[in-house]
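Chains shown are a subset, placed as in the full complex.
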Amino acid sequence: ADKLTLQLKWVTQAQFAGYYVAKDKGMYEAAGLDIEIKPGGPDIAPPQVIAGGGADVIVDWMPSALASREKGVALVNIAQPFKSSGMMLTCRKETGIASPADFKGKTLGVWFFGNEYPFLSWMSQLGIPTEGGADGVEVLKQGFNVDPLIQKQADCVSTMTYNEYWQVIDAGLSADDLVTFKYEDEGVATLEDGLYVLESSLEDPEMVDKLARFVKASMEGWKWAEENPDEAAEIVLENDASGAQTEKHQKRMMGEIAKLTAGSDGTLDEADYQRTVDTLMKGGSDPVITKVPEGAWTSAVTDKMKAM
Amino acid sequence: MNGPFLTAILFWLAAWAVNVWLARLKPKNPSVTRLINVIIPVLFGAALIALWEGVTRGFNVPSVLLPAPSMIWGRILSSAHILWADFQQTYLKAVIAGYVMGCGIGFITAILVDRSPFLRKGVIPVGNLVAALPIVGVAPIMVMWFGFDWQSKAAVVVVMTFFPMLVNTVAGLAATGSMERDLMRTYAATRWQTLFKLRLPAAMPFIFNALKINSTLALIGAIVAEFFGTPIVGMGFRISTEVGRMNVDMVWATIFVAALAGSLSYGLIALAERAVTFWHPSYRRRAGA
Amino acid sequence: MTSPSLLRDKILPIGTVVLAIIAIWYLAAVYLNAPFERDQAERAGTEISFSEILPRTMAQERPVLPAPHQVFTELWETTVEKKITSKRSLIYHSWITLSSTLLGFAMGTVLGVALAVGIVHFQTLDRSLMPWIITSQTIPILAIAPMIIVVLNAVGISGLLPKATISMYLSFFPIAVGMTKGLRSPEVMHLDLMRTYSASASQTFWKLRLPAAVPFLVTSMKVAISIALVGAIVGELPTGAVAGLGARLLAGSYYGQTVQIWSALLMAAALAGILVSLVDIIGARVNRRMGVKPA
Amino acid sequence: MPETVISAQNLDLTFETNDGPVHALKDITLDIAEGEFVSLIGPSGCGKTTLLRVIADLEQPTGGTVSINGMTPEQARMARAYGYVFQQAALLPWRTIEDNIALPLEVMGLDSAARASRIKSNLELVNLAGFEKKFPWQLSGGMQQRASIARALAVEPDMLLMDEPFGALDEIVRDHLNEQLLKLWAKTKKTVVFVTHSIPEAVFLSTKIVVMSPRPGRIYDVIDCSALGTERPLDIRETPEFLHIAHQVREGLKAGHSYDD
């Protein structure tokens, strides 16, 4: 079997169910592949791992991937299992925030480590400075969880529809106590979990073939997971070496993830790509990417996949 | 073969040879000795940096993995204001406050505990536990308790530096010779008098050990703690953010600042140590030795 | 002269301190968890009395500070009631962390002692290396840990060793500093004595410097082993945080599971306690063998 | 009749060591009256230091009792009843010579002017003027010993316990200090317990010489020297009375010794 290493963006959870399912249900095996899945973590920058030769394929968000590309890591999107964005800003209602215009003077929790680009783009489109002050917003680097909101240290925190939002709910706040702003709804959505490889690997037709089989099998995994969310969550739990994930949470997460992967056969929609690039370029004085990326995505792999 | 790399290796070998030669010199003039003492580590460092530059250039190491020193230096110059703000946040606030409190609490605990064998037997083992509370677990809790700003980082530093000070002070207080202790007994000296006039001075080499270890530990602690939530300034914040942004040169620029600050504070403590424990045999080398 | 007694020298004092801590812990738990209950009540529009708050603060699902019994229950469930091969067993995770701690500590001790020996014996090393050893410690390891892991991975080293390397990186320093001091601590008179024998450097080392350094070494090792544990846990984050106490802490933190965080924390602390005590016991043995006059 | 200040009754002391007990003192009964100058003499290792340490409450006897001015040794120690000169100099390495002498004075709470004058006079007494600012390791062995004597004298105690204070000194300095000590004793009526190896020194200084014999340390003989009077110029050492007592002491020492030659 052909070996490939996949570096995930984050710890083992239903966000990556498709890959675990494909591995567990023998889809990779059937495609003649031997896939090693490396979980990520708070300190793992997938572009760095791939640049160092630690992985063949990585899961990353497009803003981070494009930014890395500008920094000299020639990442190319070969497939896009996530059709829509799950990112949002969740605020306590009692802070009086009802629309993005109310952000001024508030404290917002944001993820960094390459995940801050969508937020920064959004703020610069709104024309709100992020350096604090009465007219700006106070930004906190939020840790791994939603505690800042619960402890009232922040007025809003970043959440994913499939994960952190439910942690807020589990913490005892009800949906009525909260106001959410989905990036998708605000028109600033950027593409999330895509599959990226280094440009150089695309020069080798054999590698492209391998990747095509990989994407095909992965998408089969995703579709299976969409149809069997509970079983998929079980598979994720089995693969979680930390033993810390709970069944309830993963099943719920799988349900939400299925909404994001719905409608994707792995191919990247050029319009989505364009919207992401535009959003990122609109970053005002300090845009995430400074020039229109060239060759940052390819349909070679998905084309080959469909030809199989 | 590999030009830059070979040049670097040659430079490194030459520098090493010069260093060996310099170290053998025994100049009569003390100021020459002092000069040599500065030159040697500098030369060693220069050699190291040359090797680094040679390797990164010679083997085309991607800059997202390891940028060349020249590139890092460029970044230091162009981002000095950011580095300064980060330094203020992390070092001047969190590290110093945490270090002073952590060492202070460790020291005072050692003194208090020293008064009662019962407490000593009880507190020391429990102190061990506190020491090993992993920063990964403590940092988020501290953020929860003390907020996002530097106070929570200082708290993490307190937890990290407390134990080395406790252990070393306790060991140092036990290091007094029995004859000297008898001497104080013959004076019917009070506990405090014996402590201040005999046992603490005798414990100083150990206490300075802890101060030295803690000076670097505190910096690491504060930086790591910033991975778990901070306002958007600080050395740890910079490092984690810029790694994610693939600005590895900025990461190394921050590391450079950390190393500089750490080395300077270590050097200061070492100077103080020399001044306070001048009597210790380790400083009482004979000229010929 | 009284003979040592387990009850008087260990159980009673430690027990007293632990009880005191638990008492403070309960008070803190009530204090820190109460605001959330009041908040809940306020949102629900009801009044809540202190006697109602009290029991609730000790049974929250995501307390700011879990009550001791919550943590101990969790500890019990994840150690005794789980098979040790289970991924939900804290013993399993402790073992993973312990193995890289021990390996890292061993490597760190060897490296630290080796450096100290070099520094004490070779002037070139003393003057050129020491400043850079110090510098190395001021490099925030967590920052470059991912790069270390990536590089080690690239040359085919994975598994225990990368984590142990990080643990070594942190733990060699106290050993190097303490050992350097210790190796330099022999009385001038004793060094002179060895000189009159024209003892070789290695003889002076084994017969004088090393024994004189033992109190420093033992103290440093106590500090180093607890730092090694911290290092191993820190090292688990960039290695993918798949298993081990660090992974538990991270996952606990990620999901806001304070009870899980605290039980992993306590487990780590217990582990450290055991390790430090081991070093202590060995140190006391050595001391007795070396005929140190009891205080 | 002067009062008894030190009274030891049936003292016994056994050290426990890694390879069995060492019986250091056996059945020591000794009374020392106020203003007496008592020398302890005996073979090396016979228990002189140990006896002195028991009196000073630095060692607990395993049997028997000691009382000092009717107090326990501990009470006497707490009342700072004595000054002690150790067999080794026991100077603190981080203090200069003057600061070492200041140490007990600081403990007693003397103000700095009082300290300075006592330091000065006692340093002069032991002929160390000019070495105030030196550290102990910069002094020769004999100078260190003199510094430690100055330190004990500076306390101006009623009772002096001295463990071979003049062992490392040359004859001239020793004679000088012997005279000074005698003068001080005559003037202040201190009670002195003095360990020495020198028979002439013991005879010259003492009102009473206690000869000990070793393992286990017992009192072999107590020799009265009051016959020599209280005025003792150095040349008293050539008088027949002196030589007679010295001979007596020597015989006692020999008898207690394990060498037969």
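The letters A, B, C and D name the chains in turn, as written, and every chain counts its residues from 1.
The rule is simple: a contact is a pair of C-beta atoms (placed from the backbone, for glycine too) under 8 Å apart; a residue touches a chain by one contact, two chains touch by 3 or more.
All figures in this text were calculated on a predicted structure; none of them were measured in a lab.
Recorded composition of the complete complex stands at A x1, B x1, C x1, D x2, labels matching the chains displayed.
Here, only the chains that are shown with their structure count from here on.
The chain pair A-B and the chain pair B-C differ in C-beta contact count, and the higher one is B-C.
Inter-chain centre distance (subunit B to subunit D, centres taken as mean C-alpha positions): 50 Å.
Subunit A and subunit C have Cα centroids lying 35 Å from one another. In subunit A, 42-43, 45, 48, 52, 143-145, 147, 151 are the positions where the chain touches two or more neighbouring chains simultaneously. In subunit C, the positions touching at least two other chains are 64, 142, 146-147, 150-151, 188, 237, 250, 252-253. Put simply, subunit B touches subunit D in their complex at residues 179-180, 182-190, 193, 197-198, 201, 204, 277-280, 284.
Those residues of subunit C that touch subunit A in the complex are listed here as 36, 40, 43, 61-62, 64, 86-89, 92-93, 142, 145-147, 149-151, 153-154, 237-243, 247-248, 250-257, 260. The touching residues of subunit B, counted against subunit C in their complex, run 19-20, 22-24, 36-37, 40-41, 43-45, 48, 65-66, 118-123, 125-126, 128-138, 140-141, 144-145, 160, 163-164, 167-168, 171, 174-175, 178, 205-206, 209-210, 212-213, 216-217, 219-220, 223-224, 227-228, 235-236, 239-240, 243, 251, 254-255, 258-263, 266-267, 280-282, 284, 286, 289.
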